[in-house]
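My questions will all concern the structure given below.
Note that one protein chain of the assembly has been removed; the remaining protein chains are unaltered in position.
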Amino acid sequence: MIMFNCDYAEGAHPRILERLSETNFDQTLTYGLDVHSDRARSYIRAACGLGDEAPVHFFTGGTQANLTVIDAMLLPYQGVVSTETGHINVHETGAVEATGRKILTLPPVDGKIPAASLREYCEAHYADHDRDQTVQPGMVYISHPTECGTLYTLAELEALRAVCDEFGLILYLDGARLGYGLAVPGSVTLRDIARLCDVFYIGGTKLGAMFGEAVVIARPELGKCFRYSLKRRGAMLAKGRMLGIQFEVLFEDGLYFEIAQHAVALADELRLGCRDAGLEMLYDTAANQLFPIMPDAVIAKLQEKYRFFAWERVDSERSAARLCTSWCTPEENVAAFLGDLRAALK
Amino acid sequence: MIMFNCDYAEGAHPRILERLSETNFDQTLTYGLDVHSDRARSYIRAACGLGDEAPVHFFTGGTQANLTVIDAMLLPYQGVVSTETGHINVHETGAVEATGRKILTLPPVDGKIPAASLREYCEAHYADHDRDQTVQPGMVYISHPTECGTLYTLAELEALRAVCDEFGLILYLDGARLGYGLAVPGSVTLRDIARLCDVFYIGGTKLGAMFGEAVVIARPELGKCFRYSLKRRGAMLAKGRMLGIQFEVLFEDGLYFEIAQHAVALADELRLGCRDAGLEMLYDTAANQLFPIMPDAVIAKLQEKYRFFAWERVDSERSAARLCTSWCTPEENVAAFLGDLRAALK
Amino acid sequence: MIMFNCDYAEGAHPRILERLSETNFDQTLTYGLDVHSDRARSYIRAACGLGDEAPVHFFTGGTQANLTVIDAMLLPYQGVVSTETGHINVHETGAVEATGRKILTLPPVDGKIPAASLREYCEAHYADHDRDQTVQPGMVYISHPTECGTLYTLAELEALRAVCDEFGLILYLDGARLGYGLAVPGSVTLRDIARLCDVFYIGGTKLGAMFGEAVVIARPELGKCFRYSLKRRGAMLAKGRMLGIQFEVLFEDGLYFEIAQHAVALADELRLGCRDAGLEMLYDTAANQLFPIMPDAVIAKLQEKYRFFAWERVDSERSAARLCTSWCTPEENVAAFLGDLRAALK
Partner (left out) sequence: MIMFNCDYAEGAHPRILERLSETNFDQTLTYGLDVHSDRARSYIRAACGLGDEAPVHFFTGGTQANLTVIDAMLLPYQGVVSTETGHINVHETGAVEATGRKILTLPPVDGKIPAASLREYCEAHYADHDRDQTVQPGMVYISHPTECGTLYTLAELEALRAVCDEFGLILYLDGARLGYGLAVPGSVTLRDIARLCDVFYIGGTKLGAMFGEAVVIARPELGKCFRYSLKRRGAMLAKGRMLGIQFEVLFEDGLYFEIAQHAVALADELRLGCRDAGLEMLYDTAANQLFPIMPDAVIAKLQEKYRFFAWERVDSERSAARLCTSWCTPEENVAAFLGDLRAALK
């Protein structure tokens, strides 16, 4: 079975394993205070164009990062605005609510929150005489790439930032697949994100790490005492260097960006192949995910050999599939899939 | 600087790193449903003398395991009984309270909860006419070895079990250093623990893993739907096999027990050396920790070369130090320390 | 200013104030263990057709009742299904989420949850291979009358009950305005509700009490140790008799039902008057609320003399108003309003 169902079916980039071996018997400080974590922080800040005062914290997973950041940064009576399809709203088993916070949902447009919808929501909240009987919006959660594989444009991000400034909202970007988004030519850069968001995370789990997400707090005053929050939520890894080493390897010489490009190039190949075969796409994506619409029989046929999701039914005979490439997808898998697709479509 | 301050200053057992490399490009199921995690579960159940129906779940750290287990298993109005010095009470930044649970504290006796104290506490609760204005005890949290390095005897554990049965309490054992306790000749066995506790965790972080704790639910009915709780607390690792592989290696042929013996043997050497040098111990320990009482000047002198804690002041001139050995402490470090100790004491 | 904006703008039924005075200097037990609270519980159980084993608890307000019941009865990883317009979802400032629970929303049909939608939702949850990454539905929250003033029919309630039985859901009915619903000829009875719901509350605040909601736990096993939960959520009134006396007066000889009929009769008069004046209704209501659609200019004119909400815009020139009658609305206010309405419409 060849897997196109997700971008975390394999282990880690070999250079990460090598570095873990090389450093294995070093005795280091614990809880993220080691030299590797410090170096990784420096590399990441440099890549973001941020100064030394910007905290960077490592988490073993995205749900943990999301729940800790959201809980730590909101005031008790505030909630976080998300699309209805946001990962925190549908696929984290209520992890955010488990910290006592409400998720305030808006209908997504291509997986994204339009700035105009956000402004309208905030205006309605503050116009309500009984607004204290509703949850005050305090943060906006977006994903980039989104759960639908789409990307925010620079103009869209800037417009969200403007609404956040107007209503005192924290802008939080979930970058579980951030590298893949950054690898798309012409897309927003890491520096754009660090300039426009208050806090965001750079996903490692889906981009070559065994596990690991780097939360970057671009507005340092939001990160005061954040290590207490890290520990309080069970997110402070004892041997913190395991996280530090991975991000050190990924960011010391651009490996993170390099392996992301590999995935996007192969996704482009898949997109081209699907279009050439006459398939339409459910969403217009550019990073490492694509959603080609296929006859159900074709999906069934392909699933005998490839693992991927039938994402959404389109009509009585067709559904959109979801395909992911990753940092380590072999080129021949793509070629094989496209061959089998063409055969199945005949 | 040679570290005796903790048992998690190094990386992982080399066989774990090897296995990670060997399996690195395999594509496996995610979220702990992979073949390695399944094998690790089987090995652990076998070691515990438990049947297939006993759930085993892997966590990346002890605080995460503690907060998830305690939150998932208590009723909303119940609290968890712990010693005042229990790890959950003093060193987890309120992680248990962050889930809405109160910790009900008892004074420790050698780091342990005597069954008689527990019975008295429960009796007092149920004798109180206004008991519904206090938190109902619903679980007992013990550590084995304790935070003071001491061990529960079989009789002590059985007595606690009896009180738990009498008052409907869940008995939960935090085994962050469990292997080291099991390696002490004559101590309770893993099967004793699996028979007497309702739920416990087998610590990997301090015993040769990069990270990882295996929660064993010996009373399966307490583990129903536990994977929801795992995800809700941000504890479901995407590439769950990273945990599975580590426990597979540790338990497939007894490596876990073997490396624990190494640490205990060296701790015994340290204990003997300290006693020979005329030092008393703060607690009578047998596993991988010892608390020799030394003149402050000797501690200061040794700390120039060795990292370890001055644990507790004993009188105006002496303090108890805490020394830990680990699965990978080199024999020569012990010899060097004892040599320097004897020199400093002269 | 004459108020038709809500049903809790005045104080309490005079017989309640009298009884409070008569009993004022009696010394009674506290925290709801007094004789008045006990009598009130008996009267309520009798009205519901429930036996002595069914717990009845008094709360000072609806949000408090909702958050305590929902938190106490759900398992940690479960959520409560509600309409998007449900009171707990939009007008309680995240009180349910503050207890760590997620609200799972369904689109309302006339303010109600159709049994078919609920079944579909539950089926989709259990069909999902990754269902443990989403919140498990554990309870259904409905209001009767709903926030739109509509009522569940007996068949609708029975259908919901059947789905709840199928998927192990608790059925919880918020009866903030329950009396007004019960007063509608042909509607479900209190006994129907006690038979079909697992837990529900009988609203007093909007029906003649100074404050007070009586939570009835029709399935006693759900109410075990509930007093702990009451205290834990700050809902155990020290002088609990203040609640007991009010419900004693309301239920000892049917006063609750009698004053509800008064309100519904006047609402019927308003409905008839509006329809005679040619107005349509936004929702087809039968209890104490109505939503007549009026030209905006008419609303503005009437609001000079009457306080009521412009509930929802209908088109560019018309909005639906919301009018409430209450247990103490004077007949002449209705007549005056209808007169002014007719004048404004000319």
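Order of writing sets the labels: A, B and C. Residues in every chain begin at 1.
We adopt the following convention: contacts are C-beta pairs under 8 Å (C-beta built on N, C-alpha and C of every residue); 3 or more make two chains touch, one makes a residue touch a chain.
If you're wondering where the values come from, they're calculated on a predicted model, not measured in any experiment.
Asks: Out of C:210, C:279 or C:323, which is the one that touches the chain we can't see?
Replies: C:210
Asks: Counting contacts across the full complex, list the positions on chain C that touch the omitted chain.
Replies: Listed in rising order, the touching residues are 1-3, 6, 8-12, 14, 17, 20-21, 23-30, 60-68, 92-95, 98-99, 205-206, 210-211, 228, 231-239, 241-242, 328.
Asks: At which residues does chain A meet the chain that is not included here?
Replies: Residues in contact with the chain left out: 31, 71-72, 75-77, 99-100, 130, 132-133, 135-136, 225, 227-232, 236.
Asks: Tell me, which residues in chain B touch the chain that this view leaves out?
Replies: 76-77, 79, 90-94, 97-102, 130, 132-135
Going forward, only the chains that are shown with their structure count from here on.
Asks: What whole-number Å value describes the gap between the mean CA coordinates of chain A and chain C?
Replies: 42
Asks: Roughly how far is chain B from chain C, going centre to centre by Cα mean, in whole Å?
Replies: The answer is 50 Å.
Asks: Could you work out how far the Cα centre of chain A sits from that of chain B, in whole Å?
Replies: Their C-alpha centroids are separated by 34 Å.
Asks: Would you mind listing the residues of chain B that make contact with two or more other chains?
Replies: 99, 228, 231-232, 236 - these are the residues of chain B that touch more than one other chain.
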